[in-house]
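Here's the structure, in structure tokens; my notes come after.
The complex appears here without one of its protein chains, the remainder shown in place.
This part shows chain A:
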Amino acid sequence: MVGMSYAAVPLYRLYCQATGLGGSAVAGHDSDQIETMEPVKDRIIKVTFNADVHASLHWNFRPQQTEIYVVPGETALAFYKAKNSTDKPVIGISTYNVVPFEAGQYFNKIQCFCFEEQRLNPQEEVDMPVFFFIDPEFAEDPRMASVDLITLSYTFFEAKGGHKLPLPGYQ
């Protein structure tokens, strides 16, 4: 088993089917915001993509684009690709990271492939989309004035299906 260091993952599995409120000091984002938000067209941000796998996961996992140029308030699509290069089905699960840290609060994933177990059959390769937007409030935050590069990193590791990790005392 990968170990307790990844205990945060099943924590978020509980919330994946819900409306997205993670319980921490972060506001939920609803469809009304997406419907009414206006793109901040003069604020171009470069989003770059990293992909990693844990050493024990024999998947070929990589982004399908090195970068995308977006503006706050505009929904954007990007793709990763994963291939199970073994001869057995493998279940993977991923988490992500955003740098710079302070920009992460403005990075909103509408839908992606993280925090849910993903099963790939032997030699199977799939596209993995990420649908996201940068909150328009990013453009109004003086701390973000010099941020024009955001890096999204996904890391996949193997999930042992059915294995339940004890949840830390959440709530």
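Please note the rule applied: contacts are C-beta pairs under 8 Å (C-beta built on N, C-alpha and C of every residue); 3 or more make two chains touch, one makes a residue touch a chain; residues count from 1.
Please note the rule applied: contacts and distances are computed from a predicted model.
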{"item": "Chain not displayed: protein name in its UniProt record (\"Sorting nexin-30\", \"Cytochrome c oxidase assembly protein COX19\", \"NADH dehydrogenase [ubiquinone] 1 alpha subcomplex subunit 6\" or \"aralkylamine N-acetyltransferase\")", "value": "\"Cytochrome c oxidase assembly protein COX19\""}
{"item": "Touching the absent chain when the full complex is considered, from A:L57, A:V90 or A:M128", "value": "A:M128"}
{"item": "Residue ranges of chain A at the interface with the undisplayed chain", "value": "5-6, 8, 12, 15-17, 19-20, 22, 24, 26, 28-31, 34-35, 37, 39, 41, 50, 52, 64-71, 74-77, 79, 95-99, 101, 104, 108-116, 118-121, 124, 126-129, 131, 133, 151, 153, 155"}
